[in-house]
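This is the structure I want to talk about, given as structure tokens.
Here the complex is missing a single protein chain, while all its other protein chains stay put.
Should a chain be cited, it is by its letter among A, B and C, assigned in written order, with residues numbered from 1 in that chain.
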Amino acid sequence: MYIDPHVHMVSRTTDDYVRMARAGCVAITEPAFWAGYDRSSVGGFFDYFRLLTDFEPRRAAQFGIRHHTWLCINSKESEDVGLSREVLGIIPQFLDAPNVLGIGEIGLNKNSRNELLILEEHIALAAKYQQMILIHTPHLEDKLKGTILIMDAIKAHGGISAGRVLIDHVEEHTVKPVLDRGYWCGMTLYPDTKCTPQRAVDIIEMYGNERIWMNSAGDWGHSDPLAVPKAQMEMRRRGHFESLVHKITFENPRSFLSQSAKFSAQPLTPTAADVTR
Amino acid sequence: MYIDPHVHMVSRTTDDYVRMARAGCVAITEPAFWAGYDRSSVGGFFDYFRLLTDFEPRRAAQFGIRHHTWLCINSKESEDVGLSREVLGIIPQFLDAPNVLGIGEIGLNKNSRNELLILEEHIALAAKYQQMILIHTPHLEDKLKGTILIMDAIKAHGGISAGRVLIDHVEEHTVKPVLDRGYWCGMTLYPDTKCTPQRAVDIIEMYGNERIWMNSAGDWGHSDPLAVPKAQMEMRRRGHFESLVHKITFENPRSFLSQSAKFSAQPLTPTAADVTR
Amino acid sequence: MPESPDNTAPIRTKKATADAYFIEHRAKVLDIAAFLDRVDRAGGEDDYRVAALRVAISLLLDGKPERARRILELWSDQTTVPIGKAHMKGAVGCVDLSSSTDRST
Partner (left out) sequence: MPESPDNTAPIRTKKATADAYFIEHRAKVLDIAAFLDRVDRAGGEDDYRVAALRVAISLLLDGKPERARRILELWSDQTTVPIGKAHMKGAVGCVDLSSSTDRST
């Protein structure tokens, strides 16, 4: 039994849902993501948020998987400040949807001024509506700098409790600063550009098992929606106790996510095939 | 369209046949292999050779794939000289089967005296019955020494033409000695312990495209029966001409294997599901 | 299900670690060797990414702990001020170690 707290199911198949359910996935959270191209109008985001709050939870339920989501405009699209603010303007009307846990994945991509500006406005929105935050940290050579800039921006706002922020995609050089400042952190298991299961388990061995989770970040690129159960196998291969496997892949994400009353990892009977489409 | 000239289908599923056929596989050759445990009597080999010469070609034909085979006792079982000689004794009665191309995969495993003795007896058998030879070279640290010992043994016999011997599992340190002595060579695409597709294509770029092929050696361990089409993709990724892709993965194995009149890579209409079982 | 109050892992030895992981990292060393050979055979100017890879490889052998963290830091943009504008969406994998350009302008 596990939770994948960061996976972009909009880009995945029903076969993936089937395989995840068989591997023990009971709940997921899907942060709003970049589409692979820049959406051209706020209307595109409106429809995307409808998908995340309506269609996708119904699709997941057919496989007995509870689906939750986070809303934002991605930092890859933040250079267009005007459009970003339009999107920020429509988010509040979705925040009461039964599966919305907060604002995310927000953060930085190339660590630019406009990205930082729009990040600050997302943080202010989260504070205003008392939402949790899921943070995306930049890729590769931009990660270290961006992680620090993001944490500085959250601290500068002053209205966000560190315990309600998950900073994702940490690696060996960013995990300690994130934990030291009191945030939760996520390790993303991703081919080539983030953590392997081995390195993620190394990080647990080095930096402890508190305020940390693992996710697949499965998306439209080369990625693996079964990465979390594979990391469970890696933990077992090393002889870690089953209790630790369960803590990292179920109890920890449940603890963080349950700060929203909307989150549930309770068993869900698969629904009938959705015929409303 | 490609040929996988070394794949152990006894250990693979019908789904693998389907995927290979879809990827363009038209013909395979299956050398006799170690079962993962030592067979306990010559009767086990007799039944294995029946599988290789009767059941497996019928199974492959259902997917439009032409199946050929090579017979021997594996070098992993050569310490039992008595059993090995019993197996050598039953091979001749199978050599006239319509899909038997020769003796293989013979060679060395740990480079022991008994392995070498049984190798020499296989070589003598091949010479007596004018059979081609498919050579297995040892794993990892034993490969270099074993490759030289094997080539010396073939040369010492004196009755085998180098052009009728394929020495398989070459890597960067063994490809040149094998080609320099006039043998054909095979690169095995195998996770972790042999060549990756990238390294195999490097070897072609460094050592040329004559007397060389690629195979998957798919078996009961961690292996990939689609490794050859993946290596074709690697060649295309580097901008190699389609003519070279075709030469390495179709024309070269066809040229070597066609030294036996029993070999064919002609299109084969898939047969009906086999109901004789 | 064995339980442990502090969730600690069993103690492992260097031998057990090599038993479990040597073969795959042996293969990765060969893959890197073949990549560097491939770069050798290619024409044109040296590439700053390959140079950064070589520096990282040297850290593998410097006898100090936390190689993974230190290599990631080596490859990281060490500037601290936001850049003016994002001109691309992707990332390269390392900074140009020969350049002291302040990319924050």
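Note that contacts are C-beta pairs under 8 Å (C-beta built on N, C-alpha and C of every residue); 3 or more make two chains touch, one makes a residue touch a chain.
Since we're looking at a predicted model, the values are computed, not measured.
Peer 1: Per the definition of touch given earlier, which of A:Arg113, A:Arg181 or A:Arg199 contacts the omitted chain?
Peer 2: The one listed residue touching the chain not shown is A:Arg199.
Peer 1: Counting contacts across the full complex, list the positions on subunit C that touch the omitted chain.
Peer 2: Interface with the chain not displayed, on the subunit C side: 11-18, 21-23, 25-26, 28-40, 42-47, 49-50, 53-54, 56-61, 65-68, 71-72, 75, 93-94.
Peer 1: Mind pulling the subunit A residues that touch the left-out chain?
Peer 2: Answer for subunit A: residues 172, 191-193, 196, 198-199, 202, 205-206 touch the chain left out.
Peer 1: To test your reading of the contact rule: which positions on subunit B touch the chain that is missing from view?
Peer 2: 34, 76, 78-79, 109-116, 138-145, 148-149, 171-173, 193, 198-199, 202, 205, 209, 237-244, 247
The definition used in the following text is that only the chains that are shown with their structure count from here on.
Peer 1: Which chain pair shares more contacting C-beta pairs: B-C, or A-C?
Peer 2: When the contacts at B-C and A-C are counted, A-C has more.
Peer 1: With centres defined as the mean C-alpha position, give me the subunit A-subunit B separation in Å.
Peer 2: 48
Peer 1: With chain centres defined as C-alpha means, what is the inter-centre distance between subunit B and subunit C in Å?
Peer 2: 38
Peer 1: So how far apart, in whole Å, are subunit A and subunit C when each is placed at the average of its C-alpha atoms?
Peer 2: The mean C-alpha positions of subunit A and subunit C differ by 25 Å.
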